[in-house]
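Worksheet: one structure, shown below.
== subunit A ==
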Amino acid sequence: MTSRWWLPRRAVQTGTILLLASPVAGFTFFSGNLASAELAGVRLSDPLACLQAVIGSGVLIPSFLFGALLVTSGYFVFGGRSFCGWVCPVGFLTELGEKFSSKVRRGGRFLPLATGRYILAAVLVTVAATGVPLFEVLSPIGIMGRAIAFASLVPLLVPAAILLVEGVAAPRVWCRSLCPLGAFYAIIARFSPLKVGFHRERCTGCGDCVAVCPVPEVLEPLWDQGACRVCAGECTRCLACLDICPERALSVGFRFKKEPHSVTDVGRPIEKSAP
Partner candidate 1 sequence: MGLSRRDFIKACAAAAAFAAAGASVARPEWAEAAEDGITWGKAPCRYCGVGCSVLVGVKGGRIVSTKGDPAGPVNKGLNCIKGYFLSKALYGKDRLTTPLIRKGNRMVEASWDEALDLIAAQYKKAIAEHGPDSVALYGSGQWTIQEGYVASKLMKGGIGTNNLEPNARLCMASAVVAFMNTFGSDEPMGCYDDLDLGDTYVLWGANMAEAHPVLFSRLIDNKLKHPKVKLIDIATRRTRTTKMADEFIAIKPHGDLAALNAIIHVILRDKLYDEAFVAKHVSFKRGKENAPYGLKDKEAFNETPADVKNLSFEEYKALMKPYTPQWAQKVSGIPAAKIEELARVYGDKSRKVNSLWTMGVNQHSRGVWVNNLIYNLHLLTGKICKPGENPLSLTGQPSACGTAREVGTFAHRLPADMVVMNEAHRKKAAGIWGVPAEKIPAKVGLHTVEMFRAIDRGELKCIWIQCTNPFQSLPNLNRVRKAAQSRKAFIVVSDIYPTRSTELADVVLPSASWVEKEGVFGNTERRTQQWFKMVNAPGKSKEDVWQLIEFAKRMGHGALFPYPEKGMHRAIFEEYRKFTLGTGKDLAPYGTYAKVRGLRWPVKANGTETRWRYTEADDEHVAKGEGIKFYKAPNNKVSVWFRPYEPPAEVPDRNYPFWFCTGRLLEHWHTGTMTGRVPELRRAVSQATVELHPEDAKRLGIRNRDQVRITSRRGSIVLTAEIGGRGTPERGSVFTTFFDEKKLVNEICIDAFDPLSKEPDFKKCAVKIQKA
Partner candidate 2 sequence: MPISGIVVSCRPEEASGVAEKLAGNQGIEVHGVLADGKIVAVIEADTIDAEVDLVKGLQQMEGVISVQLAYHNFEDAAPEGAHPAGF
Partner candidate 3 sequence: MPKERDDSGISRRRFLKGGALAPLALALATAGGASVYLRPGEAHGFVLRPPGAIAARRFLAACVRCGKCAQACPYHAIRLQDRSVGIGTPYIAARQIPCYLCPDLPCVKACPSGALDPKTTEVEKVRMGTAQIVDREGCLSIRGLRCEVCYRQCPLIDQAITLEPRHNPRTGEHTIMEPVVHREKCVGCGVCENACVLPKPVIVVRETVEVQRDSYDF
């Protein structure tokens, strides 16, 4: 029996969409979208949106900053890119997109994962220089959030374009390599305590986990360097590897021992394993 992490994950993804739509149905416990929201009286803000707004306008509202820090610390605990795997509606959309595209295989490697960091840097530089919050203007996440809450459908062209590009040429290129928010969370995720662990003794080497992983690069150290946990920030904690592994060789948790260097074949530092 393997685990069934996909179930809660789909539930959270769907729940996010429902939450975004809840004001339309007349509920008042939630308002806003993923850029900034109020849930049961608690103000939450996307740290990158906050960063852009503050840099771009020079206006700083303490509660706004607090909301951003709250979200940052939350994602720090659960592993930053868990946002991508569990919350982000664009991630949800592209995942669904894959299901309908037989050509696309998971984990297509089009651009290096690191591209996102440069885009993030470029966004912040642009914001500082021009005052135009570049990512908030183009963000498919915001667009989808507003499409759900306000039925503003025209901008959905952007996520549609992403789906098209991914479906035809570059699988998963947006989430893996381009999204600056993903890159931002990847930086936090590196240090986050919640990680996927690897129990080498159970592994039969069937390769299913790599096949199912949207970012197979993060599993490579387990093979190549004999690491016993996934350290790379790019891991979205989607836990698909846990679900697929017939031997339960992977698990998720807060406490994994530090890298037992003795078992690594080559002994290269783990940090370099991430691309």
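Basis for inclusion: all candidates are chains of the complex that A comes from, given by their letters.
Note that in this section a contact is a pair of C-beta atoms (placed from the backbone, for glycine too) under 8 Å apart; a residue touches a chain by one contact, two chains touch by 3 or more; residues count from 1.
The structure presented is a predicted model; accordingly, all values stated were derived computationally and were not measured.
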item	value
Result, touching chain for subunit A in the complex among 1, 2 or 3	3
Touching residues (chain side subunit A, partner candidate 3) in the complex	23, 31-33, 35-38, 43, 45-46, 49-50, 52-53, 55-61, 63-64, 67, 105, 107, 109-111, 127, 131-133, 136-138, 142-143, 145-146, 149-150, 152-155, 157-158, 161-162, 165, 169-170, 173, 203, 205-207, 210, 216, 220, 223
